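A single protein chain has been removed from this complex, and every other one stays in its place.
== chain A ==
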């Protein structure tokens, strides 16, 4: 019987563990942000978790600005991409299930995970670490596109936007009610009467018209969706950090919505 206890109790687990580790270790290594053997540079995308939305940043350099968007992540396909993960408040976790493992976003530190989309496609991503009231509705749409398409996507966001003249009223209202939390690239200073401290409070809206969803996956982006969201966001996503807009008349909200929908590069 000793043979059974030793064979089953010691040998069997040891053999299985060694086999598992041999198979698993290379997979795990592939997800670490190590230098590539050919010395190529790896695209770096910074993702910041907020209660309950995603800020996505494409770092620039001396010559070009960061590109900032929200709840929408575009990445090049067919090459490894490093995601640098940060949190603005509580612990979140960044997870694109179809591309591989998740990693926590911890306040005060950053960690990096390397993922690769083999082919272009659209993938769901979600916050995996429970982060409070609307953890459920913290979704992110990930689009993997060919390299040149990715470069083009980035380039158009680095070009200064054209000024749309016929939305002055909306821009003024935006400046009064929204601009202390939300940023819009190129919004002239005279509109920002409410003051500006867009330090992470709410999503950057510069290209909101081009995003697939609203409220981190709560509503699909369609005509009129933003105005609807602005009126009903506390019912659609109760507890979210944007205050209710009961004090603003519906027409103004609709104006703002209509203007924001035009914001795409």
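Definition applied: contacts are C-beta pairs under 8 Å (C-beta built on N, C-alpha and C of every residue); 3 or more make two chains touch, one makes a residue touch a chain; residues count from 1.
Keep in mind that, in the parts below, contacts and distances are computed from a predicted model.
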Absent chain [UniProt protein name; select from "cytochrome-c oxidase", "Carbohydrate ABC transporter membrane protein 1, CUT1 family", "Pimeloyl-CoA dehydrogenase large subunit" or "Branched-chain amino acid transport system permease protein"]: "cytochrome-c oxidase"
Option from A:46, A:129, A:143 or A:204 whose C-beta touches the chain left out: A:129
Touching residues on chain A - with respect to the absent chain: 1-2, 4-5, 7-10, 12-14, 16-17, 20-21, 24-25, 27-28, 31-32, 51, 89-91, 93, 95, 97, 100-104, 106-109, 111, 124, 126-136, 238-239
